[in-house]
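Before anything else, here's the structure in question.
One protein chain is absent from this view; the other protein chains keep their places.
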Amino acid sequence: MIDLIISAVLKGGMYILISMGLSLVYGVMKIPNFAHGEFYLIGAYCAYVGLSMLGLPGIVVLVLAAVMGFVFGAIIERLTFNPLRKRSKSDWSLNTFLVTAGISFVIQNVAQMIFGAEFLGVEKIWAGSLNIAGINIPMDRMIAFVVAIAVVIFFWAFLKKTRTGNAITAVSENEEGAMLMGVQINSIHTLTFALSSMLAAIAGAALISITPAYPSMGLKPLYAAWFVVILVGLGNLEATIVGAFIVSFIEVFATYYVGAAWADAVSLSVIVVILLIKPTGLFGKRVKV
Amino acid sequence: MLLETIDVEKRFGGLVAVNKVSLQVKEGEIVGIIGPNGAGKTTFLNCIAGFYAPDSGKVLYQGKDITGFAQEKLCHLGISRTFQNVRGFPKMTALENVMVGCVFGAEKPQGAKERARELLDFAQFPLPEDTIVENLNTIQLKRLELARSLATNCKLLLLDEVAAGLTPAELPDFIELVRRIRDSGVTIICIEHLMRFITGICDRVAVLEFGTKIAEGVPQEVLSNEDVISAYLGKTDVH
Amino acid sequence: MLKLENVDAGYGKLGILWDVSLEVKEGEFVALVGPNGAGKTTTLRAISNIITPTKGKITFDGKEITKLSVQEITKAGLSYITDDGALFSGMTVQQNLKMGAYSIRDKVQIQESYERVLQMFPRLKERLKQNAGTLSGGERKMLAIARGLMSNPKAMLIDEPSLGLAPNIVLQVLETLKQLTVNGVSILLVEQNVNTTLKVTDRAYVLEDGRVVLSGNSAELLASDHIQKAYLGI
Amino acid sequence: MKENKTSKFSAILGKVGLSPISLVAFIVLGLSPLFAGNEYNIRLLLMCVLYGTLAMGFDLSAGYIGVANWGYAALMGLGGYTSALLFERAGMTPWVGMILGGLMATLAGLLIGLLTLRMDGMFAALLAWFVGLILMNAANALTGLTRGALGLQVQPLFDTPWSTPYFYVIFGICVLTFIVLRVIVKSHLGLAFTALGQDMQTARTTGVSPLKYRLINFCISCFIAGLCGGFYAHYIGILTPTLMATKGTIQILVIAYVGGRGSIWGPLLAAFITMPIFESLNSLVELKYIIYGLVLILVMIFMPNGIAGFERPVKAFFKKRLGRKKEAAKE
Partner (left out) sequence: TVATGCGGGGASAAGAEDDVLKIAVPIPLTGESAKAGKELQDTITMAFEEVDNKVGSYTIELDFVDATSDADKGALALEEGIVKRGDEVVLSSWNSSVAVAMVDVCNKYKVPWYFSSSSSSVINEKVEGKENSYLMSKIWPKSESLAIGYFALLQELIDNGEWDASRVKYAVFADDTDFGRVFGTTVKDSMPAFNGECVFEDYTAINVTDFYTSIAKIKESGADLAFVQLTNPAAGAAFIKQAKESNLPCLQTSDCLTEAANWYELTGDAATGTLVCRSKLVNDRAMEFAKAFEDKYGYTPSATTGGINYDGAKFLIKCIEECEKKYEKVNSETLYQFGKEVLQTGGITFDDSVLVTSYEYSADNGIDPIVDEDHFYFQVIQLDGDKEVVVWPEADREAPMFVPDYAK
């Protein structure tokens, strides 16, 4: 039992990292990002190149992946959503969804062109393992978890405590209002998307020893992130932390008690049932008329 | 008695937004609700209109308990409302907006178009019927919203600050419109901060402060009530 | 302080404003009145460049701002309080106020304005931790005005501040604004409440169908035939 | 006099949801196998009609009540499996099986509708996706029934391997779908759908029950998915759960969006434009998907209203021209 719990907690840490970015981009920019998994992919390829080809130390690789995720995110935002926003804002969520689907196609297939359809991974980043309550936890997973939590705390403090962080939240609430307060909307959008990509890329890099890099690797984390985000309510950032753990626990226990073959169906059904009882998501807000 | 609320209460966390408010509305009346900002007027209206379920108390309509009914059901029973910040179906034409009310509110699909046209006329909607609603200004939207509400064949109409934003010159016209609506057999409860509107049209007013009803009666009397003046009107009447 | 010269503006191909010229001098309290749909809001939007004028020139504080972005105009010291408030519904009252001072970096100054606006609207003080989206209509209006004041603007554009406010508050708000102008802030006020507005402001413009049809001293305008008939219904 | 006649004709056509242009288009399409040149082209046309029909069904939800049903491919698969299993287990003829497949998908639609009735569009879309994933997982895991990933052999509809008879079946389905959907969206039902899609809150206070109309909408839309799924199964001859994967939905969604939401005809037309172009890029391999992705991005940025977005300007243009001509004639 204790090993299951540890397993779920470790998994939950990663889910926070991935779903936080997704939730942020939806909350601030109202973009249902279908390409979020592709930034996870970028992180993983960076880690592979850094560790395996350049022989860089683990921590440098994580930073490298974060930077690459950020830069790619920023460039993509500037090239796609920025012009789209200038041209038309009607049906925004639906239109941007398709744009992200396009981005996903492009990144996946470019990755395949460059790296081939190989599975590129490393055995481990950090040697050794930790023994907690009689359970062996390899260093990699432990560090990945610690990194996830640290990044999330940092990110959290950034959003809540800094001027720019507040501006991001403000833009998500009312763009015109934020503009009138002197917030550079475009930069905030770019920053938001870049940060979100960065979080996903860090996750991808931190997990390279568990999931090797390959072109269609983004799908699984994308799904997981969406489950979390929907469960807690769209664009509700605080709650993604709780949601990530709920989803990881549901998954682990569904796999344990029902079996891997039915794991998806069971965990999704549980989420659906929760949503039935609380249609706006666990922590969804209702705005006044 | 068309509508009766008995000790309706609504809390948000620790805040009691509506505190045991009882109100009786007779058929054909226009009842005004006034009170300082944040007194709980909108919340009270929301409790009647089914947007919130009251935490305690009852809402009776035509003697029937309708507490916590869904909005669409209340609409079919004949209760219609407008929103404090005006809403509509932005991508549809004005006529279609009203037709939705005819077809689904009144459940009379036949001749919906003709009836919708009549109502647009009745509400003196000033633009062509095929105008897309997105670009209307406030007063046009308000007229449209009234037409849509009427299209549902309502017996009770809840108005949340419909006259806000009108110039004093535009007001008489609007008051006239509301009066005509009443004359067509619709009972009205309205929230308003414009005293000219309240005195000009209401048969009775109720005053809320901090969620509690502090006065009720014919407008002239209530408005000269000392408590009401100090809590709400201030020294000079600005309107 | 603020000057519009022959400005045309509209939405897409649809023209709304035609050849609008007006001026607000330093410390002046100027009203812009007109019937519904005349283009008052559009004028304010054009000044703050939320919509870009198709013709004409706007200067503020001696600089041309016609081509500046919304943010730059705000930073230059022009604060625009929209009719719907443009509040951050999911943020608390306190956070909203803090965002109002976004363009100011001086912590002390922010704290000062913060205390000042709370004193102005005690109601908000009671609601500091409540989400703006759940405020009542009037409370929202107060928050919008308070937030607009947080940036210590040189000039303010205010759209229908009295809308939805209780009568006693209306007067209080207008008096507060008057006080601000005395302290040197220029205000361009859009109001439906013509009677009261013209009583407190210095000068006024009357906008009809997107054109300025009358302008002058407020007291004189209030007495004019046109205003009496068309706006006061007397 | 003559003008009168033509307008009367248009009016009758309008009653069945057709316009002169769409009538001609359908006649041309119906005759197309005669001059398609080769079997491959017929097959390609058939796929266009199939996906065009699916895209129309998708558009009924996405374009009107604002719920992009992300589980659409899964519902298509559900229809396919139902029909295939009914034949295998109960000997039910595929002709009836296809319709029962449609009804099965309708049932699933009912469930999704019930689940999502009070939620806004995005939420409902995602919940539909979840239901789709559950269905796909079930198809995978219920090996005793569906044979899971192994794949289920399906009885073909006709004895012949040639595509033409199949083409006419799906063509019939397509025309019927088009007519029914056009009639629906022009009717009061369409009004309710649009109202719900634009502002659910106002719609409710105006008496539109989200429950009832979302259910109706979902049921119709899902029926089309199920029916097409049944056809697909009996045409291709094999079913695997991968048919139900999200990428299938995206394919339909892309066609529907490129066509333009809320028009019905746009998505149908888009199938005939996008699919052949995409097929012709087959030899480019990965590059094909990169191009695909880029095109998708560009289309959404530069014509976010899709093909149907051109309707208004084009109509306005012709109106102007006609008006001018008439004036000239008068003078």
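Descriptive notes on the structure:
Going in written order, the chains are labelled A, B, C and D, and every chain counts its residues from 1.
Assume a contact is a pair of C-beta atoms (placed from the backbone, for glycine too) under 8 Å apart; a residue touches a chain by one contact, two chains touch by 3 or more.
What you are looking at is a predicted structure, and each value in this text was computed from that prediction instead of being measured.
Of the chains on view, those touched by the hidden chain across the whole complex are A, D.
Set against the missing chain, the residues A:S93, A:T164, A:N186 or A:T211 yield one that touches it, A:T211.
Residue A:D264 is the one among A:E77, A:D91, A:E173 or A:D264 that touches the chain missing from this view. Within the full complex, the residue among A:P32, A:G73, A:G102 or A:G121 touching the omitted chain is A:G121. When you scan D:F9, D:W162 or D:F318 for touch with the missing chain, the hit is D:W162. Touching the omitted chain from chain A are residues 3-4, 7, 11, 52, 109, 112, 116-124, 129, 136-138, 209-212, 214-217, 219-220, 252, 255-256, 259-261, 263-264. Residue positions on chain D in contact with the hidden chain: 33-34, 36-40, 42-44, 47, 137, 140-141, 143, 147-151, 153, 156, 160-165, 232, 236-238, 240, 242-243, 279, 282-283, 285-286, 288-289, in rising order.
By definition in this document, only the chains that are shown with their structure count from here on.
When the C-beta contacts at B-D and at B-C are tallied, the pair with the greater total is B-C. Chain B and chain C, compared by their mean Cα positions, are separated by 29 Å. In whole angstrom, the spacing between the mean C-alpha positions of chain A and chain C is 42.
Across the assembly, chain A contributes residues 288-289 that each touch 2 or more other chains. Multi-chain contact residues of chain C (touching two or more other chains) are listed as 134. Of all residues in chain C, those touching chain B in their complex are 11, 14, 33, 35-37, 83-84, 123, 127, 134-139, 141-142, 160, 163-172, 192-196, 229-233.
Considering their complex, residues 12, 35-43, 84-85, 135, 137-140, 161, 164-172, 193, 195, 232-239 of chain B touch chain C. By the touch criterion stated above, chain A contacts chain D in their complex at residues 32, 80, 83-84, 87-88, 90-91, 93-99, 101-106, 108-110, 112-113, 223, 226-227, 230, 234, 261-262, 264-265, 268-269, 271-272, 275-276, 279-281, 289.
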